[in-house]
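All protein chains but one are shown at their positions in the complex.
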Amino acid sequence: MGRFLVALTTFFCLIPFSIYAQKVSVSKETETCLSCHRIYTPGIVEDWKRSLHAVTSPSEALKKPELEKRISAKNVPKKLSDVVVGCYECHSLNADKHKDNFEHFGFKINVIVSPNDCSTCHPVEVSEYSQSKKAHAWGNLKKNPVYTTLVETVIGKKEIKEGKIISVPSSHFTQSETCFSCHGAEVTVNGLKEVDTKIGKIKVPDLKNWPNQGVGRVNPDRSLGSCTSCHPRHAFSIEVARKPYTCAQCHLDPDVPAWNVYKESKHGNIYFSKQHEWDFKAVPWKVGKDFQSPTCATCHNSLLTAPDGKTVIVQRTHDFGSRLWVRLFGLVYSHPQPKHGDTSIIKNKDGLPLPTTFTGEPALEYLISEAEQSKRKANFKNICTSCHSTQWADNHFAKLDSTIKETDSMTLAATLLLLEAWKHNLAEGLPHGKNPFDEAIEQMWIRQWLFYANSTKYASAMTGAPDYATFKNGWWNLTENLQQMKDWIEFKLKAKDIKSK
Amino acid sequence: MGRFLVALTTFFCLIPFSIYAQKVSVSKETETCLSCHRIYTPGIVEDWKRSLHAVTSPSEALKKPELEKRISAKNVPKKLSDVVVGCYECHSLNADKHKDNFEHFGFKINVIVSPNDCSTCHPVEVSEYSQSKKAHAWGNLKKNPVYTTLVETVIGKKEIKEGKIISVPSSHFTQSETCFSCHGAEVTVNGLKEVDTKIGKIKVPDLKNWPNQGVGRVNPDRSLGSCTSCHPRHAFSIEVARKPYTCAQCHLDPDVPAWNVYKESKHGNIYFSKQHEWDFKAVPWKVGKDFQSPTCATCHNSLLTAPDGKTVIVQRTHDFGSRLWVRLFGLVYSHPQPKHGDTSIIKNKDGLPLPTTFTGEPALEYLISEAEQSKRKANFKNICTSCHSTQWADNHFAKLDSTIKETDSMTLAATLLLLEAWKHNLAEGLPHGKNPFDEAIEQMWIRQWLFYANSTKYASAMTGAPDYATFKNGWWNLTENLQQMKDWIEFKLKAKDIKSK
Partner (left out) sequence: MGRFLVALTTFFCLIPFSIYAQKVSVSKETETCLSCHRIYTPGIVEDWKRSLHAVTSPSEALKKPELEKRISAKNVPKKLSDVVVGCYECHSLNADKHKDNFEHFGFKINVIVSPNDCSTCHPVEVSEYSQSKKAHAWGNLKKNPVYTTLVETVIGKKEIKEGKIISVPSSHFTQSETCFSCHGAEVTVNGLKEVDTKIGKIKVPDLKNWPNQGVGRVNPDRSLGSCTSCHPRHAFSIEVARKPYTCAQCHLDPDVPAWNVYKESKHGNIYFSKQHEWDFKAVPWKVGKDFQSPTCATCHNSLLTAPDGKTVIVQRTHDFGSRLWVRLFGLVYSHPQPKHGDTSIIKNKDGLPLPTTFTGEPALEYLISEAEQSKRKANFKNICTSCHSTQWADNHFAKLDSTIKETDSMTLAATLLLLEAWKHNLAEGLPHGKNPFDEAIEQMWIRQWLFYANSTKYASAMTGAPDYATFKNGWWNLTENLQQMKDWIEFKLKAKDIKSK
């Protein structure tokens, strides 16, 4: 009886770990890493120990049925295939390409593991990602003079000189914790420097703009992106990436209120109430069975199947804009999605690197065709109709189309007021060859599209967030802001009058 | 031993499902629905499969002891009583009343299941709800010309014509995703239309303002409300309704910051920290045993008992205002709760359909009496004193009374400034027979009561949310806004001066 009890206890204790019951071994190099790092950075080691990387070898991962695979390589180099994916397996890859490679206690180690390194086992994901606007997020700001002006206007340090506000260039520190915190910074290497660690002084590559986990990070091997943006730290978790908190780090109000709108939506309501009963680790992700309400990943990139785990509803993609037809946010007017992730190549009719003109005309040759838009919309609707009727989805999209038009016209109204201010020289902008972003009425105009129209569009797109459409950066603000712009013009006209006397 | 192990495993596996161990059967009609819908809308079917509806028949539900009942009908029609509550049982009810009824593969199906349909098994809940302001939320906006003006001012599309801001009527799309997203829209049927589904083209009722799950939805059978507002989709979950995310969809900042205040409160703090250990499904809901801190439902509508499950602390109600004595929000000044859920019948001294005059005098004949207020307050205090001392609760209510008075007087101060602006013709409002909501100072005045006084009152009412009472739409803003109104008057006076020259 005693023996039985032991067996039984063992049996029960093992249940939660049974998925790890395969035989795996750790490479000798990784053993060496672990022997020190379990003492000096125990948080990293424990995080990794809880990852699938720590308990599966690529060769085991390759044996899974196609839809259950978490690895997209057809083959994995022999040296890597029969050991778990440990410290050394990742941090030693493609050393010749890594400016951040350094001699570390007898090993040649890269500080940063880049998408190019991850592509050893996950080539499809990396290839898709490299097409996305996310991968190009650094250059899409840095290589676009209009956006660079906006960035500098916002984050440049201001000084008061003779009663005037003077802007001096922003520091790389401020850049990397504001715009480039999400967009990604360019991590550069300036030789080696000595750091004082718990184990004593050691030399490591001297990195600038590091730490940074922005989606378009330019890595020391020149690859673009950082997988850790969504699969953070050493857990490489699909659960974390599927939960909305990850996307929420960057996609939130006031400019991109996807997260805020989700929280207010029925989808969000159900997620928060019931997610403790769902399975965020299952591959494929089975609609209705593993979850009963979508998260960001559900609609935008996960592989979804019917509850049977076999009927594919939508294929996985890591090109995050590729399921979308219209581009709601970030710019003055909505427009079809750009053809390429690199948007710095776009030129509108006026010669500016923007997808629409100042009054909303789209630069069509850089944007996806109507046929492609229809195709994507149909594909997306297929996700909706897993849980909603066809009419439900059709009406939802019709409402979105209407809201896009109406909010774009609210932006146009603000643009007309701005043009009036410029015409009367109450502010200096495009007609004066000056910065169009730095005066109060220009900032009100930016609020109109970047905060208020965006909020309303997102609220419409994501099955409803009544307050973001109404009082919280929605129609209330679209309306109030126009009134305030008009008053500003009136007050400024009067103030100008005294000056001109 | 082996047999024992099998038995034991079976035993353990069954535990979580033992509440479902009764024998239930699915109707033939519902079987037919499921046979297609499990393929074409698997999310709906899976959601339903996890509901109590899918595993209990009304006749089983009727056998529960009184306080444990989740069904309030005394009898259920024979045809429904011995099968689970499936697709056909709900979507075929009262077909003659449903303009949205249509022929669907040989069945007569209603698209929308209305409160009137739900009342077959849940008549008490539906009857209570029909008395509530929630049920009348559509008409309370639509039938009140003052509120309709406010709605149109906020969500009407604006155009700039000859330097002026012109408002054109709002679209039904925008209406239904802003104000009427919460208040509920009127869902109308315009014959049939063809939709292109996964199974091919089919004809369905052509619904306008659908989807909509607002609390005062006017359904195609003319009943009011939508149970799915709080018991969403096909899970009909009491857990979801009891968790605060549900109420949070509509009751949030800036205008009704109940959710935001809850999150900041001690009640919220404890909820978020410990709710994973609580039971949100128990009926009755046992104070201290099933939960240790209230959610919205606890205080506003759930049936609560002592830990013994027998001593009733407060009865369940689905008339959500019926436990409240004072009406904090939504209107210019606080006032006693209205007698009827339909508030469009109210007339104040000045003949306007408002519960107070412009300076705060209440329209008493439409509002509950002092005796009724005292009764409700005592009933509510009974909930508080399950966990708090009598003095604790008394002092809490004394503080609330004081804050209501003080914030109402902060609103009065703003009203006096607005009157001054109107007097000097700096804005055109009531005295001019013009829209009192569309100019900048009028919008500042709205902010004073709708955003700032409301936030402060909610913070006071819900056991404390220091920032909503202070810096986040609280006293800071009440104070700052007065100063800005005063400056606006000053600047406008000056600007007017130039014009009059």
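Descriptive notes on the structure:
Letters A and B mark the chains as written, and numbering starts fresh at 1 in each.
Everything below uses one rule, namely that contacts are C-beta pairs under 8 Å (C-beta built on N, C-alpha and C of every residue); 3 or more make two chains touch, one makes a residue touch a chain.
Values in this document were obtained by computation on a predicted structure and should not be read as measured data.
Across the entire complex, the residue among A:Asn94, A:Gln249 or A:Asn382 in touch with the chain not shown is A:Gln249.
When the full complex is taken into account, the listed residue touching the unshown chain is B:Gly268, out of B:Pro58, B:Gly86, B:Gly184 or B:Gly268.
Considering the whole complex, the residue from A:Cys182, A:Ala363 or A:Leu412 that touches the absent chain is A:Cys182. Residues 1, 5, 38-47, 50, 111, 153-160, 163, 165, 171, 173-174, 176-179, 181-182, 193, 195-198, 204, 206-207, 210-211, 213, 232-233, 235, 237, 239-240, 243, 245-246, 248-250, 252-255, 276, 438-440, 443, 450-451, 488, 491-492, 494-495, 497-498 are the ones on chain A that touch the missing chain. In the full complex, chain B touches the hidden chain at residues 4, 8, 263-266, 268-270, 272-274, 276, 287-289, 292, 306-307, 382, 385-392, 394-396, 398-399, 402-403, 406, 409-410, 413, 416-417, 420, 459-460, 464, 466-467, 469-472, 474-476, 478-480, 482-484, 486-487, 490-491, 493-494, 497.
The definition used in the following text is that only the chains that are shown with their structure count from here on.
Centroid to centroid, with C-alpha atoms defining each point, chain A and chain B lie 33 Å apart.
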